[in-house]
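Missing here is one protein chain; the remaining ones are kept as they sit in the complex.
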Amino acid sequence: MQKIVDNHPLKAFNGLTLAIENAINAFMTSKYNPFYYHGALPQYYLWVLYLSGLLLFAYYIPTIDNAYNSKLLTNAWTSVDYITKSLPFGGVIRGIHRYAGDAMVITILLHALRVWFTDRYRQYRWLQWVSGIVLAIFVLFIGQTGFYLVWDDRSLLLTRMTASAFESLPVVGPGLKTWFLNGDQITNLTLSNFLFIHIGLSFFLLFGLWIHYLRMTRPVLTPPPAVNYILTALVLVCVFIWPLSSGNMADLNKQPVSFDIDWFFLWPYAMLSQMPVMGYWAVMILGTVAITAAPWLMIPKQPAIETAEVVLNKCTGCSLCYKDCPYQAIEMVPAPAGSRFKLLATVKDFRCSGCGVCVGACAFDAIDLPDLPDAEVNAKIKALLEAKG
Amino acid sequence: MIKYILSPKGIILLAFAGAVVAVSVLMAWSELGFTGATPDWLTDLTSRIGLHGAIAGFFNSLTPSLGEDLTKYLQGKGVSVNPKSTASLGDYGYILFMGVALTIGGIAIMIIGREDAEEKTVLPVKK
Partner (left out) sequence: MSDAKKVITLICERACDLSGIVDDSGSCTEVPGMKVVKFPCSGMIQPLMIENAIKAGADGVVVTGCQIGDCYYREGNRMIRERLLGDRPPTLKKGTDRRRILALWLAKPQRQRFISESKEFIATLNNLATPEAK
């Protein structure tokens, strides 16, 4: 069994989360409470991003100029301009792609805060926490490359800021800069690289998500359709209310000085413009390490989990516990020679949460939580019923 | 069935369904660029059933009011489309009304669906 940690530092937030969710349940019921699908919300927006991105990709040209066709300048900026102004629904699709990205960041944040506040991020869930942070960093970086791709003033400034921030790092710096620009300076190849990063990393997210879902039996991947409608509607309405427009085409001979901040993706640049570059890296790297280590930092002395134990001579190998365990902590192995049954359940202690769901699944009393065996539970029930009063 | 439709819930749902249809009509109107300029195939189709005048008239009547407002709002936000292309400001109106229709639809489904969401399970008695 896992002990409820009463002195959890975020206990107050847990109460707050529950109160908010309770209020939502009152009029939406648990079936449609978006907080009960918090992990599936960013996943839904990811599909929206893939689809809208595919449509944009069909018309996007990843170059900064087109020296061979000087009469008719064609580059990233003009292709985005064409998409936005001349393609039917082009501006709208571009808007959807942008706001679905913002929505994904918001929902990821909600997801992370909820698992944190409700104390669902540590011990047997450490892999989910750590992979989630890696995924979030990737999402942030993918989003930022999206801002470079439109190739307006802001893109140029962001590209230069990133390149010089990379360059200032010791040892790996120059290499990173060359990788980022795909050469020593900004050329046509730079934008091909950005496009490659933007799309390539997006598909890498799927691999990351696979790790994120490992050990989760039956992960919740989609909210109910009615919730999806509302999620989609939120993005669509934003596209109308705040329609997108590009800045001026980037000009390599000029240095743009200020830009509008998209607070969901570009906040690191706001930081970078306010502090010395090494300070920026120190904050970013230490911050990431601290958040990644939060499960261990927040509660240094985590009581060990009492993991489930199989009673060897009772287990019939029926696999019911294996099917129901929410953390894939049970493995069915061949029964030892001489057994009447073919299979035997075994618990992988490092995955087990001590929840007892396997106890509920076993019709043969063959699996137990050592600190609360079912024989004890039955005895207690009996004693309570026989007691007077 | 009839009983359900006439219950308070049924009436609310009918209102929602009506709202979704109304907003969807606005989607079509937006897609035509906030006018009643229906494409030929639609003109032909609606003329055959004798509704063309009514539809085009209704759509055109929205142009100076709602159409004007939406256009002004979008232009104020810096949206411009290439007049030589088939893109139109109506695309943005389309997406707005689609969002509104989806919201109304989503809420309606939640109203229908909340029946089977419970905080309580009473076991059915088996015969």
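The first chain written gets the first letter, and so on, giving A and B; residue counts start at 1 in each chain.
We take it that contacts are C-beta pairs under 8 Å (C-beta built on N, C-alpha and C of every residue); 3 or more make two chains touch, one makes a residue touch a chain.
Since the structure is predicted, the reported quantities are computational estimates derived from the model, not experimental observations.
Undergrad: Checking the contacts here: which visible chains does the omitted one touch?
TA: A, B
Undergrad: Pick out which of A:118, A:131 or A:273 touches the chain that's been left out of the picture.
TA: Only one of A:118, A:131 or A:273 touches the chain omitted from view, namely A:118.
Undergrad: Considering the complete complex, identify which of A:72, A:257, A:337 or A:387 is in touch with the unshown chain.
TA: In the full complex, the listed residue that touches the missing chain is A:387.
Undergrad: Just one of A:209, A:330, A:345 or A:359 touches the chain that is missing; which is it?
TA: Answer from the full complex: A:359 touches the omitted chain.
Undergrad: Mind listing the subunit B residues that contact the chain we can't see here?
TA: Contacting residues on subunit B, toward the hidden partner: 117-126.
Undergrad: Name, in rising order, the residues on subunit A that touch the hidden chain in the full complex.
TA: Where subunit A meets the chain not shown: residues 1-2, 4, 15, 18-19, 21-22, 25, 30-31, 33, 35-37, 118, 120, 216-218, 320, 324, 326-327, 353-357, 359-363, 365, 369, 372, 374, 377-378, 380-382, 384-387, 389.
The working rule: only the chains that are shown with their structure count from here on.
Undergrad: Using Cα averages as centroids, what's the distance between subunit A and subunit B in whole Å?
TA: Taking the average C-alpha coordinate of subunit A and of subunit B, the gap between them is 34 Å.
Undergrad: So in the complex, the part of subunit B that touches subunit A is made up of which residues?
TA: So the residues of subunit B in touch with subunit A come to 74, 77-82, 84-88, 91-96, 98-100, 102-103, 105-107, 109-110, 113-114, 116-119.
Undergrad: Can you list the residues on subunit A that touch subunit B in the complex?
TA: 25, 28-32, 85-92, 95-96, 224-230, 232-237, 239-240, 242-243, 245
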